[in-house]
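Every protein chain except one is present and positioned as in the full complex.
Chain nomenclature is as follows: A and B, assigned in order of appearance, with residue numbering initiated at 1 for each chain independently.
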Amino acid sequence: MRVSRSGARDVVGYVLIALPIVLPIASVKANRLASGEAVWLWGLGWKGVLALLAVPAFMSLAALLASSSRKGANPYAILRPLWSLMPAAALVAVSSLTPAAGLAAGARYGLGAGFWLMSAGAVLLSGARRVPLSALLLLAASLALASLSGYARDVSLFMEFESRKAMFFAELSKHLKVALLSAAAAVLPGILLGYWCHASERAGRLVMGFVNLMQVLPTLSLFGLIMLPLTYVSRKIPLLADLGIRGIGFAPAFIALWLYCLLPITVNTMAGFDGVDQTVLFSARAVGMTERQSLMKVQLPLASPVIFSGIRTAVAQNLGNATIAGLVGGGGMGSLIFLGLAQAAPDLVLLGALPVITMALVADAALGQAERMIKVAVLHGDD
Amino acid sequence: MPYEGREKMIWVRRSAIAALFILFVFGFKYIEALYGLFVPQRPAIVERTAMYVLVWQHLVIALVPTLAALAVSATAGCLLHVYGSEETKSLAVSLGSIGETFPSVAIIALSVPVLGYGNLPCMLALFVYAVLPILRNTVTGLAEVPRGVTEAAKGMGMDKLQMLFKVELPLAWPVMAAGLRVALIINISAATLGATVGAGGLGIPIVAGIRTYDTLMVMKGTMPVLLMALFADSMFAGADGKRSRNG
Partner (left out) sequence: MAMISIENLHKSYGSQAALDGFSLEVEEGELMVLIGPSGCGKSTLLKCVNRMVASDSGSIALAGRPVTDYKEELLRRGIGYCIQEVGLFPHLDVYENIAVVPRLLRWPEGRIRERVDRLIAISGLSAGHLRKHPRQLSGGEAQRVGVLRALASDPPVLLMDEPFGAVDPLNRHTLQAEFLKMQKELKKTVVFVTHDVDEAILLADRIALMEKGRLVAVDAPQGLEARLDEAFIGDFLGSEYPLRLLGRYAVKELGLCGNGAEGGPEGDALRLEMEPGMTLKDLLSGLIRAEGDYVLVTTPEGRDIRLSFSDIKCLMKGARR
């Protein structure tokens, strides 16, 4: 059937979606730390199976419609993002396992490999070439709705979340704070540094050498190496300690992340300015622009898509690296992960890791969209 | 002659790195003593594992996944080049780029429930991380072989497999090597993260140093890692013959 043009991607997606047939979709666990007993597709009962099949059935219908109507808008292409409703539907399906009397005390469901791979497949199918923002938003909204309506009540991941709600949101806000603030603080210095590297060859070589060194230095080491000097400085200057700048906590995480953000922004700014067509630069001078006017009216607009790409890399990278901040007392999702690892509680680890991955993906997708819009606005074309 | 001069420079560099490496790994007590002159009162930490053991563990954790990624990605890249369409290539590359977007810490943490504590989760994450640079560079490198050369080879009567091994791979090798270089260097430093899930390697002193606010301990783990990465980098500079990463 004429479904879309990205056949290979779709094939992978369909295979993944079909995996619950052979992989367990859930497991029943007696308590928080026990490993569970596998639950297979047929163990879900008819209500559960119906919930699972709802979305694929609907989308197949849309696909059939699309292949029969040759002209006009392709209804399947428009409805694609609806695939991302599958994970929520699966949650509802799993919840149908609960007997009327409820589960035994402490018992809960774990989500199996079948669930995760099927969700990955659903997300893949939700976009022809890349995962659209609308699909991600639908995914988030549907999952939130399912949880709030109580369908996820007995899923162990959700129970973990319930019991740690306060900590979760506190760490989440710390994570976002340190990641986004340090990225924001690195934008202007990064751009200035990048321009300097573009203007001066020596500076360019120097900074590139430094950049390469930073890439080689282990992330852990950077965090660790900032701690002692910072502690020393904050002890010597009481004012800093009063402001909350100490050797551990927010400050070293902020500084380390800020340094890591400088790299892509600087490199991209330099590349952006280097990439401006020489003839255009010549024209700018020839019509009588001053150096400053040429910079502001011509070079900066033309370099901005590349610069923004650097900012996007920095943000996505930061959201991931902020996880390590947990080691230096900076909080963030890393605290949940390391706590879960220490307690050997996989659900806690999941509770910490999933948001990090999601945030990184969403930020990358959203900023990627913004980057495309900038390209169109500046160059009136998308290539 | 400038070329010979550069060769010499590379060997000087490598020897310097190797010398520093030996100092840090086997003669750390001298560094400690030097440090002690400047910074008094350091809590003494009992060494549980000898440095050279940690170095060996680190090398295993870093190199094995990288080489595995090389095998898998290079093969995949070749297959894609010979049998794949533009579309499958871009799909493979975008799947591979998952390694770039997913934070490595998250991958390590998520694989613990499946693979348990220890070296394996770290090695899995490093594998995923190394796939993209190598795959992307293999695909690009093979695609950039000049058409004239491939046409001539076809005209001589080579079949697709022969062309791949005798013509395209040798020509694409520099680009692939660049990808391998990136993957290797990143993995050498990222292997330190394994210490958070009980893996061996030089991450152990770094994490221990962070936990006890001991900068020297952090340096003890960091310097050998840095030196190994720089050494690996200079290995590629030699093979490349022309450029180092910085120029």
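Assume contacts are C-beta pairs under 8 Å (C-beta built on N, C-alpha and C of every residue); 3 or more make two chains touch, one makes a residue touch a chain.
This is a predicted model, so every value here is computed, not measured.
The chain not shown here makes contact, within the complete complex, with A.
Only one residue in the set A:N31, A:S67, A:Q293 or A:Q343 touches the chain that does not appear here, and it is A:Q293.
Interface residues of subunit A with the unshown chain, by the touch rule above, are 277, 279-280, 282-290, 293, 298, 301-302, 378-381.
Everything below uses one rule, namely that only the chains that are shown with their structure count from here on.
Each chain gets one centre point, the mean of its Cα atoms, and the points for subunit A and subunit B are 24 Å apart. Contact residues on subunit B toward subunit A in their complex (touch as defined above): 85, 87-88, 91, 94-95, 101-106, 109-110, 112-113, 117, 185-186, 188-190, 192-193, 195-197, 203, 206-207, 209-210, 213, 215, 218-219, 221-222, 225-226, 229-230, 233, 245-247. Subunit A meets subunit B in the complex at residues 5-9, 12, 130, 205, 208-209, 212, 215-221, 223-225, 227-228, 231, 247, 316, 319-321, 323-324, 327-328, 334, 337-338, 340-341, 346, 349-350, 352-353, 356-357, 360-361, 364.
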